[in-house]
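One chain of protein is taken out of this complex; the other chains stay put.
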Amino acid sequence: MVTPLLDEDTLDLKGCEKLLEHLIKGGVHGVFILGTTGEGPSLKQSLQLELIQFVCGQVAGRVPVLVGVMGASFKEAARMAASAEEYGAYAVVVAPPIFYQISQDELYGFTNQLIREISLPVYLYNNPGLTKVSFGVETIEKLIRNPQVIGIKDSSADMSYYNRLLELTRPSGMPLLMGPEELLMESVLIGGGGGVPGGGNAFPELFVKIYGSAKAGKLEEALSLQREVMKISRTLYSGSGYGSSNVINGIKCALKHLDICNDYLAQPLQKASPEKEKKIRQFLAAS
Amino acid sequence: MVTPLLDEDTLDLKGCEKLLEHLIKGGVHGVFILGTTGEGPSLKQSLQLELIQFVCGQVAGRVPVLVGVMGASFKEAARMAASAEEYGAYAVVVAPPIFYQISQDELYGFTNQLIREISLPVYLYNNPGLTKVSFGVETIEKLIRNPQVIGIKDSSADMSYYNRLLELTRPSGMPLLMGPEELLMESVLIGGGGGVPGGGNAFPELFVKIYGSAKAGKLEEALSLQREVMKISRTLYSGSGYGSSNVINGIKCALKHLDICNDYLAQPLQKASPEKEKKIRQFLAAS
Amino acid sequence: MVTPLLDEDTLDLKGCEKLLEHLIKGGVHGVFILGTTGEGPSLKQSLQLELIQFVCGQVAGRVPVLVGVMGASFKEAARMAASAEEYGAYAVVVAPPIFYQISQDELYGFTNQLIREISLPVYLYNNPGLTKVSFGVETIEKLIRNPQVIGIKDSSADMSYYNRLLELTRPSGMPLLMGPEELLMESVLIGGGGGVPGGGNAFPELFVKIYGSAKAGKLEEALSLQREVMKISRTLYSGSGYGSSNVINGIKCALKHLDICNDYLAQPLQKASPEKEKKIRQFLAAS
Partner (left out) sequence: MVTPLLDEDTLDLKGCEKLLEHLIKGGVHGVFILGTTGEGPSLKQSLQLELIQFVCGQVAGRVPVLVGVMGASFKEAARMAASAEEYGAYAVVVAPPIFYQISQDELYGFTNQLIREISLPVYLYNNPGLTKVSFGVETIEKLIRNPQVIGIKDSSADMSYYNRLLELTRPSGMPLLMGPEELLMESVLIGGGGGVPGGGNAFPELFVKIYGSAKAGKLEEALSLQREVMKISRTLYSGSGYGSSNVINGIKCALKHLDICNDYLAQPLQKASPEKEKKIRQFLAAS
């Protein structure tokens, strides 16, 4: 879920409410806040806490709320997880620390220790493009021996790696979630547990349907829905910036024109350009 | 300056005091805290604030105190800078935001806006290995038009880039500081304004001398001192981990055996291995 | 197809013959020689020509023979393609030039011009990990307007990119072949035209079956065969070297123990280690 903002310092609470109702009505199986698409690391801590509290209150147990814990400081990560528990989140999604380049040993040490300081169930969040380090397959293997770890989200877009994780998680049935929505269908076809598609903010029903048809092995239907995903990807995520920037400003722009929430992005990211905005408006009008 | 720690949550204040006196006695021209070597991003904010306050108090104006501002959140960066001012720091050293991959436009937008929210003088801190984005030469050119920007620290280890920055800063004489200490001598020889050598925590006099001899054009003397730097580099910074990890745990290990401060490293980094510790002890004994 | 060698300078012709018969008996739909797995760039030109001639003669039209054209020199690439035609190859598989980092403009210029100098049908060969440059989607779009281009082989292992190429090739039905065998099944499930699996050298039937079951939409069967692929991948391609090295020495080692051909690798690659050889022998014995 994106984080609706009025400005650098203020949540768009009305937008948050509308977005959450839009998602739940769209049939999502859970809500993941404060991840990469949620601009988690860009928000000051008090705003993050306010968002967790608001979302947990608004969702009120209708679906699980997962909270991203992405930071450079161990102590602040632990504190964020404690707050998530207090406000009623279902689980935290733990990424590697985001500053230093670290070895697998250091990554294991940090994550293992952090999980011990946390009481909530944990998803591991692999996102090497932004955190610089990838959870090695052996590191994952050791970490998931801890029953507190109940799932994995992989945003590496590396299907060879994903296939190796699938082999690790198949015996236990632990859900292995796909980050990039362009790969959601195929990941579910080969046994993946679902996805965390950014485009689901604007079009939750579409992604819920893709998941359902891929899981049921309805190949033709899944492929045809996948073509719609590729159209969204080409339109909403276009632009000259880097990946996350293009994705987040595209989603927020679409949500604004769907009359759901404000399109402000926290520093350092920037709104969609006027040309992109026009393209998205036309796309929405034609949908 | 490294940050002496007793554990994840506690400054080694006695160690901070001894380290600061060691540095000032060694002749340093300033103290830079909460940078990469200072594990700034790993420390929770309240600990960062405590350190700033302590250091400014202990230094008491004898040399300028520069405070690293490295984070993912604009609002927290601004707040940290405001606190640095309040406690009496001389300047802040501003790095790009550390999470998203961003364009030069986004980098300029973030940094320019941040400088406006700050009253202290600003150094720009280029460290693309860790922040993913390098301040482009054109971006630097635009930013240093603002008289509030009074210097640059470049830790890219890219001398071609450094040479291009030198051309930009030569007319005004703005100091261009070198990050990696192995390149300090040559950067000063070609017109650089000094350095921020991590090894200076343990051996401040050596680096002060290198700076002096290079600045005075005493080539032979500078080259001979440089050989000592290379020995330190080979011994203290060896190891199988990544750069920052090896550097910081080597410095802290040496400081411990110089009886200056504790060698605890904040998560995710780890202490020097026993083999490395032994090597460093022998090196110090032989010095 | 790997290139069976007796030493740096000599083809293992007996091994070539046995390997080709093994492949054809295994049901392969074509043979691709002198690609990355075929150590094309490591072989001197006269040896490459000898191999093309031998393979075309031995195959004798039973399946199409595709010849990799991977080099740094335009003129030599053109000459290799002319020889491939003369010896009766079905098509050439053209990679970007392998030395300089080049722009999409330069890549388009080189490839477009090369195709003009070639009479055979052309596959485009994307392998950015080794050629440094990826065929951009727009570059592919322009190049495939030329009817001489009849297919694409993508070894990027980037499924997001692959999905975008699928959209380009869907209207015409142009085959889009998958490089990494771990991704063969899923690429065919979503509409891909097949694969060029290195492991097919040793186990051609397995990969022919995977292709068939995925193409027929038999999901359960495909997934179960895919598990065998992952076992091969874990065993044959293990090792401490880089990807290509591990893959090629694993395949050649298995072929040696299947009594098909010699396991010599051309410089700079090296044979499987004794430990790896033992592991592969045990794997084959248990199969």
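The chains carry the letters A, B and C, assigned in the order they are written, with residues numbered from 1 in each.
As a convention for this text, a contact is a pair of C-beta atoms (placed from the backbone, for glycine too) under 8 Å apart; a residue touches a chain by one contact, two chains touch by 3 or more.
Here the structure is a predicted model, which means the values were calculated and not measured.
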item	value
Which displayed chains the unshown chain touches	B, C
Selected from B:182, B:263 or B:277 as touching the chain missing from the view	B:182
Touching residue (missing chain; options C:1, C:266 or C:280)	C:266
On subunit C, residues whose C-beta touches the chain left out of the figure	8-9, 36, 41-45, 47, 70-76, 79, 96-103, 105-107, 109-110, 113-114, 129-130, 132, 240-245, 266-270
Contact footprint on subunit B, counting only the chain that is left out	157-160, 163-164, 167, 180, 182-183, 185-186, 189-191, 217, 219, 223, 226-227, 230
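The criterion applied here is as follows: only the chains that are shown with their structure count from here on.
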item	value
Same-residue or different-residue interface between subunit A and subunit C, half as cut-off	same
Nearest-to-centre chain - CA centroid comparison	A
Length of the line joining the C-alpha centres of subunit B and subunit C, rounded to whole Å	49
Subunit A-subunit C separation of Cα centroids, rounded to whole Å	36
